[in-house]
Structure formats: structure tokens, C-alpha cells
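Everything below concerns the one structure shown next.
Omission of a single protein chain aside, the complex is shown with its protein chains in their original locations.
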Amino acid sequence: MTNAQRRLLRSRITSVLIHGVLSLGALFMLLPMVWMVATSFKLPGEIAVWPPHLLPQQPTWANYSGLFEAAPFLRFFGNSVFIAVASTASCVVTSMIAGAVFAKYRFPGRGVLFMLVLATAIVPFEAYMIPLYIELVRIHWINTYQAIILPTLVMSFGIFLVRQHVASAIPDELMEAARVDGASESWTFRRVLVPLSGNAIAAVGIFAFIQAWAAFIWPLLVANNQLLFNMEVGLTAFQFRFSADYGKLMAGSTLSTVPMLIVFLLLRRRIIENMALTGIKG
Amino acid sequence: MSALTGVGKLRRRDALALAGAAALAGTRSARAADTKLTIWTGYPEIQPVYQAVAAEYAKTHPGVTFDFFSTSLREAEQKLTAAVPTGTGPDIFDIGTNISINFIDNQLIEPNPPDIDAHLKSGVWGKFTVDFFTLDGKTYGLPFLEGSRASMYWNKAYFQEAGLSGPPATFPELIEAAKKLVKIDSQGRMTRSGISLRLSGQGSGIGEKFRYILEAAGGSLIEQKGPGKWHNGYDNQAGRDALGFYVDAVQTWHIDDPKVPHDADAFASGATAMLFRESWVIGEIQSKNPKLDYGVAPIPAWKAGMPRMMLLQPEGVYVNGQSQNKAAAWDFVKFLTNARGGMKLTEVTGWLSPRTDIDWKPLLAKTPQFEVFVAPPSDIKYYVEPVLTAFDEVESRLADRLTASYIDPSLKGNPDAIAARIHDMAQQTDKILKDAKLYG
Partner (left out) sequence: MKRFRRHAGLWVWCYAMLFPVLAIYAYVRIYPIGRSVQLSFFDWKLMARVRPFIGWDNYTRMLGDENFHIAIWNTFVYSLATVLLSTVIALPLAVLLARRGRASAVYQTIYFLPVITPLVPMSIAWKWIYDYNYGILNYALSFVGIPPIAWLTDPHIALWALVIMGVWKVLGYNLVIFLVGIRNIPAPYIEAASLDGASDLQTFWHVTMPLLRPIVLYVLVTSTINAFNVFTQVYVMTLGSQAAPGQAVRVLVYDIYQNAFQYFRMGYASAEAVTLTLIVLGFTLIQFRAFRQREAA
């Protein structure tokens, strides 16, 4: 074998090994989801069987159709979408503004304010949701959409992510160049910072969407009327006192993951692919 | 105090209703115009029953409309404890005594009005049940469903296979039977447990299952010495026997193991031969494995000559002390807990009504296994969960320590170590009671 041939073989073997490891990992990642989807097609008799088997032997759509009969899940789904979209829009805007300001500008109190913002993400929500609830009772916002969306309007991790991204990926020279040319701060922000933060914004978008979609305890506390339920809260209808209707639970959960998957697929390129960096000298 | 949930339009209607009801002072009937009653339940499977009963009620009470909310138990408890103290709670709710006692203590639930009080004591409900809803001489709420009467499920096919004639009547018999029923495969793994005990997990459920054994052995979790004075009731031979039973079951006789499946799912699928549980398992078996050949018998006596014990845990429906429609609410609650409501409850969900005047024959004809739950043998002795604020914590903290003890090898065959462990746990129980100023 020539040297070149040996090198080619080695790189082929490496490639196969890498694909092998990645595929094994992918299997590991997918397994619980496969179980969830498979269970959503099983009848109750098949779910509690012992020893358990993964795939249904008599697959059925009953769980999916039963889902919509048991409760207005179309409405719950719509609510989830509405709340998630509203929250995502707000989080993206607030994170972009705050993240960029924290990253690129020095002003008194910057460090403290940023740490304060980050610290609020550390406190477990369970610890302060009652005082927040009491405050919303005071302004008569209980059982309203705005109450559900309110705590999801901002996302500390979003601000943090934009800050890190802007700090590392956008050179100060670019901003200086614009300033020297006489541009106002707002113009620099809009025309330089924002366009170059495309992938951070997209990342914040998907993460905010996921977080808002999965919101459970707050919507449950605040919504007294079924019409305001999101998917997560609606699914508790199948968790009985001592048992659960696993089939319908899994069916509802499977349906729940679809929108998030779609949003991710739409944003994936934007998040991960590089963008043309114009105006950067190498 | 801030009004109920609902849109502004309804508040005006409620105000009219209130004025109307006030004018009709003395009569409690819900002839008030357009009343909306909100009902919250922690049993999603029971919401259809509420809705069906409400629909019937609405036929004879036009102008009363209902709004329902249900979610899983822990979440319902969280929601109620956030909403009721802040005035945003429902008119009617069902909840266990662990929460209701806190509401009562803080005047968020009021004592029953005189006619409801008389109704509760009218003889429809047994003395035990009535006492359970009485605190300091006043009654609160009406019983809606029986939450326990846990009994012993036994797999007839497995018993026959093992050459056993019938269910055990005493614990020594149970142990012998379990030893014959357990199945261990060639690699030493248990594939079928003789009896499915609650060995692991979290929460007061572990304590509750421990009490089945403890009470049978003659002990109790806490004992009352006088009004407001309680202390532990298991730092004695009964407590040691009960813990010893669990330790031996797992480590000496090998009739159960944390690694095998447990509970209703296990019994329904045949992964265990015996199980102590409530009546809802019958519904599970019907939906998951209707061909299962099984029976239900009372939990055995600790030994011959001792009584068989049964836990009663009636759950109540309460009217919110801050409801704007108390009269209408109580009227509906009375309707809900009548005999027809009780029958509907059992038909739809398998939960039983604690009323003594229901004719169970049609139910028993279809499913004879209900017999022990609806008509327990007359020699059975009942016990209930003490109604005090600290009890949940007593039970939960005991549970935290029990699961570790069951599999602790240092306790195996070591009565002194077991006695020391029980003493330790009892001291923790007493400490909790002291902290809550309920010790005595």
C-alpha cells in the first residue's frame, strides 16, 4: 500500500468510526421519544403488559381521537401557540436590546444590573410564584391571558446569550467605524449590531419558544377556566388520582412536540449556519 | 374581599342574586336568579360525574349554571392553596383532610349551616364518617367518596397453581402463602412477587401503606391523649413488628423486592400475587386485563384472635367560606352527595360513596369483587387518619426514613437494631408534633 492509500484508508476508517459513534448516540437520544410515540398508539391493555414491549402489536388511533373528545385540545393547542409566539416575540426583542447594551457599552452599574438580571434566573420559580400571584390578584388579572404571558416576557438566559455572542463575534472596530462616520447610537444598534446577531436571535427564539410552550405550573395557577389552558395543563386531565391514561398522555405529548420541531427546523439554518460577514478585514 | 372568577357581567348578576337571596332570607333554595357556581376537583376522572349530576340539578333549578375545573391532585392542591386565601377560589371544591384542616384552622372553610349539619347526622353516614368530619364539635363539609377501605387483592389463578385453597386470614398465613407464590428465575431475579408492598418512592403514600401493617399489629402512627395532645403510637412492639415484617419480607423471606414492578399495574398484569389497595384497582383491571381471575378479601388479622383492621378515608366536598353563593352552593352539594350521586360516582369511576343507604346489588352482580368494599364483614374494626395539620408531615417524614430501613442489611435478624430505629423515628414524629404545638 502506498502512503497515500494508507492515509485514505485511515481517513475512511475514522469516518466510519465517527459515524458509528454518532449513530449510537443518536439512537440513545431518540429512544425515549420512540417509546413515547409508540405508546401513543397502544391500547390500555398493551401499555400495562408484562413483560413490556416497545412497539404496539395492535396499533390504534383511539388515543388521538379520544384526546379531542375528552377535552377541547384544539383550543389548548391554539393557546399554547399563542402564548409561545407572544413570549418568543417579547423575549427576542428584550434580549437583543438588553444583551447588546450589556455587551458593547460601558456605563455605571452595568455589572451589577447584569448580575441582577442573571440572578433572577437562579431563583426557583416555585419560590416567588405566590407573591407574584398575590400581586396579580390585586390588579384583577387572575384568569386572563395577560397574566399567563406576563412572566414569560423576558428571559435572562436570552439576554446572557446575546451578550456573549455580541461580545465575542462583533468587533468594536465595526462600531467605531460607524460612529466615526457620524452615526447615532440607535443607528449603529439597528444597522450594525442587530443584523450581525442573526444567529443569536434565532437561538433565543427557539429557546424562548420551547420554554413558553412547556410552561405548566404558572398557567395552571392562573387559569381558572378551561378556555385558557395550554397543552401541558390540559394533559393533566389524564392523570387520575392513582393511575393515568398513558395512551392519551403520550398522544397529547407527541402532538405537543410537533410545533417545536417545526420551529427548530425552520430556524436551524439561521442558528447554526454562518452568515456572510461583510466589512470585516481578515 | 375581591369577588369570584368570572367576567364583569356575571358579577352584576351575582350581586342581583345575592340581593334576591337576602330578600328571601330564611329559605335556602337556590331560587335566586342566574347563579353561577364554580367547582374545582382534584380528580380529573370524577369531573364527568360532577357534570352529569349538575346537568340533572339544573333541570329542577333553572338559572343555576356551573363552571368546572379539574386537574391532577397535587396541582389541584397547589391551586386551591393559592386561590382560596386570596379570594380567587371556587364556590365548591373537593379536597383531602390534609388541606381542609389547614383551611378550617384559618377560617377559610366555615362550619356547616344548621340544616347541613343535621343532614350529615341524619343517619345516612356511619358514625365513623360523621366523626371524621367533626372538629371541636362542629361539622365541616359533606362526605363525597370513600378514599380507602384498602383490602387485599389476591390472584386466584396463582393461588390455585400454588395449591392454596383461599386467601390468608392471618399474617402468618399470608407470609407462608407469599413464599409459595413468589417466582424467582434461574438467574435469581424475582419475576413475580408474592405480595406487592410499597417499598420505594416518596410521599405520604409509603406511610399510609406502612400503617396497614402497623394498625393490624396493634399500633398506630399517632395517639391522642387529650384534645390537642398527641404523641407517637408506634414506639412499641407493634411498631417493631411492623418494621420487622417489611425488613423480613424483602431480606429474609424474599417475597417482595424493590426491583420488581409494583402496585395496581403489577397486579393487573400478573407481576404480583397479592396487593393491599383501594377499590379503584378494580377499574384498572377491567380496562387493562379484564380476564384476570382475582378476588378481594379483607386485610388479614395480625394473628388469630386479633381483629382485622380497615382504613376509612372519606373525602369531603366543601363550600368556600368566601363564596358569594353559599346557600346555592350548599344546596347543590347536598344534591351531589345524595344516593343517586353516589351511584353515578361508582358507575362512572369505580370510586365508592360512603353512604350506607345505597343498594349495591346491581354493582355486585356485575363485579362481585366490590363486596368487601361496599359491605365489609361486621367484625372489622375501622381506623381513620387523624385530622390535624401536622399529620401529613409526620407521615411524609416517616416515609423518608422507612424506605431506607426496608433494605438496610443491618436490620436483618437484629431486633435490637429495629427497636433502636423505631425509637429514632418515633422521636422525629414527636418533634414534629412538638413544633406544631400539638404534643402531649
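Labels for the chains are A and B, by order of writing; each one numbers its residues from 1.
Criterion: a residue touches a chain if its C-beta (ideal position, glycine included) is under 8 Å from a C-beta of that chain, and two chains touch if they have at least 3 such contacts.
Computed from a predicted model, the values in this text were never measured in an experiment.
Counted over the whole complex, the shown chains touched by the missing one are A, B. Checked against the full complex, the candidates B:Gly63, B:Gly203, B:Gly270 or B:Gly295 give a single residue touching the omitted chain, namely B:Gly203. Although one chain is not shown, part of chain B still touches it, namely residues 74, 77-78, 81, 84-85, 102-103, 105-106, 108, 189, 191, 196, 198, 200-203, 205-206, 258-263, 266, 392-393, 396-397, 399-401, 403-404, 407. By the touch criterion stated above, the residues of chain A touching the omitted chain are 18-19, 22, 25-26, 28-33, 35-36, 39, 50-52, 54, 94, 97-98, 101, 105, 107-108, 110, 113, 115-124, 126-132, 135, 150-151, 153-154, 157, 159-161, 164-165, 167-169, 171-172, 185-186, 189, 199-200, 203, 206-207, 210, 214, 232, 235, 246, 249-250, 253, 256-257, 260-261, 264-265, 268, 271-274, 277, 280, 282.
FYI, only the chains that are shown with their structure count from here on.
Spacing of chain A relative to chain B, judged by their CA centroids, is 39 angstrom. Of all residues in chain B, only 2, 5, 38, 42-45, 47, 67-73, 75, 78-79, 82-83, 86-88, 90, 261, 264-266, 268-271, 278, 280, 284, 287-289 touch chain A in the complex they form. Of all residues in chain A, only 44-45, 47-50, 130, 133-134, 137, 140, 142-143, 217, 220-221, 224-226, 233, 236-243 touch chain B in the complex they form.
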